[in-house]
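A single protein chain has been omitted from the complex, and every remaining protein chain is retained in its original position.
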Amino acid sequence: MRLSSQPLNVIIITLSRRVSLGERADAGGDAVAEAVQSAGMHIRERIVIADDYETLVATLQQISSSAKADIVLTTGGTGLSETDITPEATLAVISKRVQGLEFLMLQAGLQKTPHAALSRAVVGACGKTLIVNLPGNPRGAVENLSAILSILPHAVHVLQAEQVRDEDHSHPAKK
Amino acid sequence: MRLSSQPLNVIIITLSRRVSLGERADAGGDAVAEAVQSAGMHIRERIVIADDYETLVATLQQISSSAKADIVLTTGGTGLSETDITPEATLAVISKRVQGLEFLMLQAGLQKTPHAALSRAVVGACGKTLIVNLPGNPRGAVENLSAILSILPHAVHVLQAEQVRDEDHSHPAKK
Partner (left out) sequence: MRLSSQPLNVIIITLSRRVSLGERADAGGDAVAEAVQSAGMHIRERIVIADDYETLVATLQQISSSAKADIVLTTGGTGLSETDITPEATLAVISKRVQGLEFLMLQAGLQKTPHAALSRAVVGACGKTLIVNLPGNPRGAVENLSAILSILPHAVHVLQAEQVRDEDHSHPAKK
């Protein structure tokens, strides 16, 4: 089990054909990376892949099974276009969906623009790894992440707890 | 690709055994049709069917595969009774669910009555067609539709974009 004093290990995956081809800078990934580091988390790796369902599924499963990261943040591919497959690939690998965190991100997005309703970002656990979809727009990605950042350490703590326990961490007493 | 200057083509499907038998006027469909026309959209067709899962699945798939409409609005069958199969039939045909639009409709409904929590309306894309479930109650249907009406043109635009693109339309800069 991860010691709670250690910083959370984060892998950032940018979903973008053009960034993967080197045709475009990874603005979304850079913005997320900056927010992650400001929060005192450790970026273990950054990955850039095209919007390909099979590639993303395999990447997420490999990260989870190798326990390389506590959290995977994806950026991009959450919308409604044909190439937007991030939510579906995430749904294919998670065993526990966390709709409350999705809601907090949606709510934060809607405070900025009604178009945030079209982001279909999913949050869930694949093994002991928490996967969080963020939109590809740098500002949107950071806004969404900020809406749940303070809850992530506790979420990972509960997800990775190994001792047999019998409390419900999902609704702890107010601190 | 649809020209953005063209009005959106809408098909309205009323789910109701009694309306399909001619025993009752189609108040829900009429109310939705009026709202659609007021919004400058074009009603391509109105369909009335009984609350039958297989019929609705086949109807939705046929509309999508023939590209007859940009948007399908269903009215009725979103509740908890045995005959309410609209959300399940919709889930069976969509490949991308848009929970943010579902949330905007739920939120609008809850401002009127807590019973709106029992509408299980689903929104999602089947091919290049956006399917939106609305409740059967005429007032509720129009309230729900109004909550997302301004976002629908952009949603369809993103859904139907054919050029290979690499932006995330799901969270655009505020305009």
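Before moving on, here are some points about what is shown:
Should a chain be cited, it is by its letter among A and B, assigned in written order, with residues numbered from 1 in that chain.
Here is the rule we use: a contact is a pair of C-beta atoms (placed from the backbone, for glycine too) under 8 Å apart; a residue touches a chain by one contact, two chains touch by 3 or more.
Computed from a prediction, not measured in an experiment: that's the story for all the values here.
Contact with the chain that does not appear here is found for just one residue of B:9, B:64 or B:78, B:78. The omitted chain makes contact with just one of the residues B:9, B:59, B:90 or B:137: B:137. Mapped onto subunit A, the interface with the missing chain covers residues 95-101, 103-104, 125, 130, 148, 150-151, 154-155, 158-159, 161, 164-175. What subunit B contributes to its contact with the hidden chain is residues 16-19, 23-24, 28, 76-84, 87-88, 102-103, 106, 109-110, 112-120, 135-137, 139-141, 144.
Following the convention adopted for this analysis, only the chains that are shown with their structure count from here on.
In the CA-based superposition of subunit A onto subunit B, the rotation angle is 120 degrees, rounded to steps of 5. Chain centres here are Cα averages; for subunit A and subunit B they lie 30 Å apart.
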